[in-house]
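What follows is chain A.
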Amino acid sequence: MVHVVMATGFLLILIGFYGALTHRNLLRMIVAFTVADTGVNVVIVSVGHMRGRSAPILDRAVAAADAVQRIIDPVPQALVLTAIVIGVGVTALMLAYAWRIYRQHRTLDIARLTALKG
Partner candidate 1 sequence: MDFDWMKIPYAFLTVFIVVNYGFLMGALIQKIGARAGRRHGIPIWQYYLDVIKNYGLRTSITHGVMFYLGPVFRLSGGVGLLLFMPVIYGSYMFSNFSFAGDLILALYFVFFGTLGMALGAGESGHPHAAIGVTRGLQQVSMAELPFAMAVFSVALQYQTLSITEIVAAQQGGMMNWTLFTNPIAVAAAMLAFLGSMMRPPFDVFIAPQEIPIGPPTEYHSSYLALMQTNRAIFPVAKIVIYMNLFFGGAGSWPELFVKVFFLYLFSAFVGVCFPRFRVEQSIRFFLVWAVPLGVLSIMVV
Partner candidate 2 sequence: MTTKPELMKRMVKGPDGLEFEVDPLRDYYCEAPPTVMPGAYIQIVEDFFNWARSKSLWILGFGTGCGAIEMRPLMTPRFDAYRFGVAWRPTPRQANLFIISGYLSTKTLKRAIRAYEQMQNPKYVIGLGSCTINGGMYWDSYNTIKKLDEYLPVDLYIAGCMPRPEALLAGFEEMKKIIRTGKAEGANQYAENFAWYKANQKRVIHDWDMPDYNW
Partner candidate 3 sequence: MVINALHILATGLGAAFLTGLLDEKRNGLAFMITLGALAFMSAVSAGWLVLFAATGAHPMDIQTAGTPPPFAIALRMGLAEAALLTLINLAGLFAAMHMGETLLARGRRAMAVLLVMVMALCGLVLTRDLFNLFVFFELIVIATGGLVLLSDDERAVSAGFKYLIVSQFISVLLLVGIVFGYHATGTLNIDGMAEQGSGAFALAFFLILIAVAAELKPFPANGWALDIYESAHPGFAALFSAAAASAALFAFDKVLAIGGAEWLPVATGIGIVSFVAGNLLALPQTNDRRLLGYSSIAQSGLILVAIGQQDILGEHYLFIAGGLLLSHAVAKAGLYWLSGFVAGRELTDWAALRQRPLLVLAFVTGIAMLSGLPPFPGFYAKWELVHLLANEGRLALLGWILFGALVEAGYLFRWFGYAIKRESAHTIDCPPDRVIPVIAALLAGWALGFAWGELSGRSNLLLVLPLLFALAFLLLEWAPAWLKNTLAIGGLSLYFLQTWQDYDPLRLIFLVIFTLGGAIIFLASFHAHGRRIGFYPSAMTMFAGMVLLLQATDSFGFFAAWELLTIGSYFLILRGKESEPHALSYIVFSLGGAFLILAGFAIAAASVVTLAPSGAVSPAPTFEIASLATLAQPVAPWVFLLLAIGFMTKTAAIGLHIWLPGAHAEAETDVSPMVSGVLLKAGLYGLFVLLMSMGRQSLYGVDLVNLMLWIGAITALLGNLMAIFQEDAKRLLAYSSIGQMGYALFGLALMNHLGWLMALMFVINHYVYKSMLFLSVGGVAKRTGTRAMYQMGGLITLMPLSFIATLVGIIAMSGVPPLSGFGGRWIFYNAIMDADTRLPMVLIFLSGPIAFLYLFRLIHTIFLGQLKDEHRRLKEAPLSIVLPQMIYVAILIGVAIFPGLILRRVDAYISQFLPDGALNWEGLTITSQYGWWNPVAIMIVVACIFLLIFGWLLFVNRKAQKVKQFNIVFSAERPYRPETTHFAWNFFAPYKKAMGFLVQPFVTRFWGAITDLLHTAGDLGRRLYNGNGQIYAFHFLIFVVVVFVSQLGM
């Protein structure tokens, strides 16, 4: 089960990469990266998963005393939050850049932004 999720995550990463490598439109590339980011997040969450355990919140269902046996690994959960937020930040930044580029060059084609080279 976990493997399926993880494989999905990896597949998403690859799809994202492929999209980013083959699409020349900036917006499509950004979307592709979002896909890849999602894939990474899926992978992270799947790594922390443990069969038959519940969320790492101590409440009536999970007592503090036997938490060790009852909860899944909380760390990836924490990491994924950070990863998501950072992904959001970067995506926002890239969109802003795309806007600025379009405004300057009237194009979103990455292959035409080659004023700097060599």
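The rule we apply is simple: a residue touches a chain if its C-beta (ideal position, glycine included) is under 8 Å from a C-beta of that chain, and two chains touch if they have at least 3 such contacts; residues count from 1.
In picking the candidates, the idea was that all candidates are chains of the complex that A comes from, given by their letters.
Computed from a predicted model, the values in this text were never measured in an experiment.
Touch, as defined above, links chain A to just one of 1, 2 or 3 in this complex, and that is 3.
Of all residues in chain A, only 13, 16-17, 20-21, 24, 26, 29, 33, 36-37, 39-40, 43-44, 47, 75-76, 79, 82-83, 86, 89-90, 93-94, 97-98, 100-101, 104-105, 110-111, 113-118 touch candidate 3 in the complex they form.
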